[in-house]
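Scroll down for the structure; my scribbles are underneath it.
Left out: one protein chain. Kept in place: all the others.
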Amino acid sequence: MSVFLQYLANGLTMGSVYAIIALGYTMVYGIAKMLNFAHGDVIMIGAYISFCVTSYLELPAIVSVLAAVAVCTALGILIEGLAYKPLRQAGPLAVLITAIGVSYFLQNAAQLIWGATPKNFTSIVSFPVPEGLRAYNVSAVGIVTVVACLVIMAGLMWFTGRTKMGKAMRACSEDKAAAQLMGINVNRTISMTFAIGSALAAIAGVLLCSYSPVLQPTTGSMPGIKAFTAAVFGGIGSIPGAFVGGILLGIIEAMAQAYISTSLANSIVFGVLIVVLLVKPAGLFGKYVPEKV
Amino acid sequence: MAVMKFLRDKRTRRDLLTYALVIAVFAVVYVMQANHMIPRMIAGQLVPICAYVVMALSLNLVVGVAGDLSLGHAGFMSVGAYTGIVAAMGLSEVIPDDGLRLIVAMAVGAASAALAGFLVGIPVLRLSGDYLAIVTLAFGEIIKEIVTCLIVGVDERGLHVLFNLTGSLSVSDLNLAEGGIAIIKGAQGASGVSVISTFAAGFLLVMVTLVVVLNLVRSRTGRAIMAVRDNRIAAESVGISTTRYRMIAFVVSAALAGAAGALFGNGFSQLSATKFDFNTSILILVFVVLGGLGNMRGSMVAAIALTILPEALRQFSDYRMLVYAVVLILVMIISNNDTLKSAAHRVASRFASRRKEVGADA
Partner (left out) sequence: MPKFEFERGKMVPVPSHSIVPERDVNSAPVLEALHLGIDFGGLKAVDDFNLTIGRTEIAGLIGPNGAGKTTVFNLLTKVYAPTRGTILLNGHDTSGKTVHQVNRMGIARTFQNIRLFDTMTVEENVKVGLHNTKAYSTLSGILRTPSYWKREREAHERALELLSLFDMQDLANHQAGSLPYGAQRRLEIVRALATNPSLLLLDEPAAGMNPSETADLMENIVKIRDTFNIAIMLIEHDMNLVMNICEGICVLNFGRVIAKGTAEEIQNNEAVIEAYLGKQKEA
């Protein structure tokens, strides 16, 4: 039983990381309707920034997180403005290939700057975990990650539900033309969404590398893809969906690794996604809208 | 008379020109190769280039002609590569002739990839758009991981296959008899493969693929596939089963990718499963998109150019992938942004009279 709880704790931690990435992904997808393959690489950049600030500048962890968030937010806005904005009217494939180009660019830029050899990331949080919890493999990072994830989700729910900008985002994701007619600055809203998504990616990057400390230019790709899977799983565009999808994905992955096979863990995760999509074509929390004839 | 009428069709002429161009390129490169006029770096790439050309053509059938965005095409290549390697190694006694054995290996690779394509297609083709894309990506990864778990060997008693679920098994668990050889060794992939793929065989496969793809597109089946792409509901309303025709495109494409995989796999003495991961699928998709959706000639040019380009950029060593990424982004933006496109056209038209292309023309 206690072994099971240990795996559950691992699953929850990874799941929370996936959920944070997925929350950003789902917002960006909701508004831009694009598979943003560069999202995972923003995670990696965030982790590198945090790593540099703590290791080279020897500043406190919280500063490194803020720096990572600031850099990634700027990066997100920059990527959107330079690469995606000119393609607003283009087909989805063109945008997808551009996103892949951005992803290549970020990975190779990171490799040029920081080298291909993995960096050993030191966890940004370390505080003593109560004896009772430590028996279940609960780490300080784990607690912080889960709490951060909950706070972020609640914050996003409030933001999209209550604030003017949040409502504008929802309006844009429903119908850009109509939103524009209602006086919403669509370009600014999209830009803002990318900023939020990238900020979340930075936080996720720092937490991800605190939990599993190997940092290299490709660190972000697989978690990025899996987080997108999590967002689809929960119903893309839905904030609670991304949260639940991320947590479930983490737990399924941890259990698959523990009880079935380490080398097939990803396959099992993806297998579950496929089954979910076949049963519920719009994910767990998504709304299925059939084409009107 | 009939021939004249046949030649009067614009598309037929286009197709014939495509065949002629491929044959001409092959002839030139073949002669250059025989006279050692090709840089070693590129000479070693000739078989992979042929494989990538076939991959691009086959993926174009799904993405360009059928309109389904597949992000897992490398998975089918990997199925074809591994079954092709096993077939070629296993049959080395039965079919001593290398060329013939390669053809058999490619057929086996095509058949097994077609089967994989059919099985994957059943769930995948119930979806569309980005959902389909993410699920094909998932299947690509699943295929890769399953292949990574395989341990295969052959001895006089026949083929031995182990599925290494827990990661605790190794080649010795195959219990091969004296003189038996391990072909696929789990995560290490295949090694000790006897290299039998040749540039000529690659050319042959490219030609076969071209004939299959172009003739398919020009046939009743191809029209049905394109109709489904253009308007699914209208296609259904005129009596076309959308699932059936998307499946035909998917399976034919998988089969061709399998043959390409067998060609590729038998061209290296060593091959790991990670060679066929998500990045390879993306690479091939980039060929297709840059070459133009539905444009078969474009796919081939893009596949050749983008395989040689990184080699040619080697002098920039560290910067080459960065340059590649920037080129990719710029090409996509310039070719898809209306303002930039018209500006580019204005510049181009000053130099040459512009030719107008029609949507799904090869």
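Should a chain be cited, it is by its letter among A and B, assigned in written order, with residues numbered from 1 in that chain.
What we mean here is this: contacts are C-beta pairs under 8 Å (C-beta built on N, C-alpha and C of every residue); 3 or more make two chains touch, one makes a residue touch a chain.
Just so it is clear, the structure is predicted and the values come from calculations on it, not from any experiment.
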Discussion item. What shown chains come into contact with the chain that's not displayed?
Written reply: A, B
Item to complete: Could you tell me which of B:234, B:312, B:334 or B:348 touches the chain that is not displayed?
Response: B:234
Worksheet item: Quick one: which of B:14, B:223 or B:320 touches the chain that's been left out?
Response: B:223
Fill in: Which of B:166, B:215 or B:349 contacts the chain that the document leaves out
B:215
Fill in: Residues in chain B touching the chain absent from view
211-212, 215-216, 218-224, 226-227, 230-231, 233-242, 248, 358-360
Item to complete: Write the list of chain A residues that the hidden chain touches.
Response: 293
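The rule we apply is simple: only the chains that are shown with their structure count from here on.
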Discussion item. I'd like the Å distance between the centres of chain A and chain B, where a centre is the mean of that chain's Cα atoms.
Written reply: 32
Worksheet item: Can you list the chain B residues touching chain A in their complex?
Response: 63, 69, 123, 126-127, 129-131, 133-135, 137-139, 141-142, 145-146, 148-149, 164-167, 187, 232-233, 278, 282, 285-286, 289-290, 293, 318-319, 321-322, 324-326, 328-329, 332-333, 335-338, 340
Worksheet entry | Residues of chain A defined as touching chain B within the complex | 29, 33, 35, 83, 86-87, 89-94, 96-98, 100-102, 104-105, 107-109, 111-112, 221, 225, 228-229, 232, 236, 260-264, 266-267, 270-271, 273-274, 277-278, 281, 291, 293
